[in-house]
Every structure is written in structure tokens, then in C-alpha cells.
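A single protein chain has been removed from this complex, and every other one stays in its place.
Presenting chain A:
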Amino acid sequence: MRPLCLRSPRLTLPSHTCPSFQWLPLLPLHHSRPASHASQGRANKAAQGPGKRLGAKKGASELVVPGNIIFRQRGTHWFPGENCDMGRDHTIFAKEKGYVCFYKDPETNPKRKYIGVVFERGMKLPVPRNKPRNRRLGLVGREREMGTLASITPPRVTSGEGNEALEVGGMTEQGGTLRQQDKRTRAKMPELKQMGIRPGYQYRESNRHIGRVAERAQVKVGEFKKRGRFLAWRKVNARRTKRAEKKASRSRRKKGSKNKSKN
């Protein structure tokens, strides 16, 4: 078989007058044409994955309860407005029970679109800036026992306003300070561990209470006997001077040894 005769590009040039056929044997025998278009990957349009089910889950003025998802999105096409919040993936959800409202608030931001929840159907958003906010308590009250200190009635009960006799210059006179009351009622008060959150998130009694443990347990310490204070003072001083001398001599010795080692 004759080898395939491929011309080098040089031969196509008008310089064919030059007898360059002698170079032909040096050209590769097999030559493949490179692809001019990628056959795989992005270029051929990756197949669409499954739909992500984005978009509005609740329409305008639809009833929602706390936690209901109103809008799923990639990025923030919509922002959370009144009584709404935004999740980790920018999902808008309701924080209160109410009716969905899609709106723009040019005073806050001229470009953003907001989703809010109003308490009553027909209420409009955004509310005027100087109008008091509509707030919902969302709590239920139930009876509880008052603290131990509070249950003890102070010696003179003050009945708030209108009690002429007990008000002095605008201040309602109190039946003794807190500390005095504490003293008065200490005997009656049960031994309570007053636990609470202390700095550093420690749940324990306060240092003040810990310091009084011995007192409450009625631990008796022998009385301090004052004997010869002057003698004691002299002894202490003698000890101090002795210690200082010792220290000085030791340091001198150290310095001396260092110098020696240097030499």
C-alpha cells in the first residue's frame, strides 16, 4: 500500500516552486482532525434536573399560621416584611396568624419587594411610618405563687396612688428598705438555696450567700484572744527581716555564680 500522501501546509503556499518533497517522509503518517465542538459537558446543554418547586406557596390575603411557608426562592427576590421572617434558604415564612400581603415599601427601600402578614383581612401594608405598630401579645397568663419575700406583708401597706398620708414629695414611702426587711424576716424565712444564673452562665448561689453559709449553719468560732500584740509584732518583724536577708544572700550567691560561669 502506498502511504497516504498528505501535504504539509507549507506546500499549499505559493512557494511550490521550491522542491520540498524531500521533507515528506518526516511528516506523521496518521493525522486526526481535532474536534471543533465539545461533545460532552456544558456545551451540549446539561439536562434539566428535577424542578425545585420554587415560587409562591400562599396567595395574597390567604390565611396563614405561624411557620407557614409563603414563598420559596433562590436568593432574595422577596424580602420578609411585617410579621414574616426569612429562613436559611431565603424561604419566607409567617411569624403570626394572619393574611398574606405582597407589597412594596418605597420609604424603606425603593427597589425591594416585601411579603407581610396582617392581622385582619383588608388591612394594608406598608403602614404609615408614624403610626404605632400593631402588636399581638400571643401569650396566656396563668396564676402562680408569688416569691417568699413578696408574700410577707410589709409593716405599713401602701396602696399606691391616692394614699395621702404615705406620699412624701412624689415618693411613696416604703416600709423599710429591702435589707431591713431581710433582717426582720430572716428568722421566719425558711432555709432556701437562692440559685440563679451568675456571670459566665453558672447556675449557682451568689458568692454573698456562700459566704454566709457558716453563719446560717450557726458554726461558732472561738473568740480571738488578744495576748501580747507588741511581742507578736516584734516576732513578725524579726521573721520578715530574717527572710529578707536570706533572700538577699541567696540572690547574691546566684549572681556571683553566674558571673563565674561567664568568666
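Criterion: contacts are C-beta pairs under 8 Å (C-beta built on N, C-alpha and C of every residue); 3 or more make two chains touch, one makes a residue touch a chain; residues count from 1.
Basically, contacts and distances are computed from a predicted model.
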item: Which of "Trm112p-like protein", "Large ribosomal subunit protein mL38", "NADH dehydrogenase [ubiquinone] 1 alpha subcomplex subunit 1" or "Anterior pharynx defective 1" matches, in UniProt, the chain that is not displayed; value: "Large ribosomal subunit protein mL38"
item: Options A:Asp89, A:Glu107, A:Glu120 or A:Glu145, residue touching the unrepresented chain; value: A:Glu145
item: Option from A:His37, A:Arg53 or A:Arg135 whose C-beta touches the chain left out; value: A:Arg135
item: Residues from chain A at the interface with the omitted partner, ascending; value: 63-68, 97, 129-147, 149-151, 153-154, 157-161, 163, 167-172, 174-175, 178, 181, 194, 196
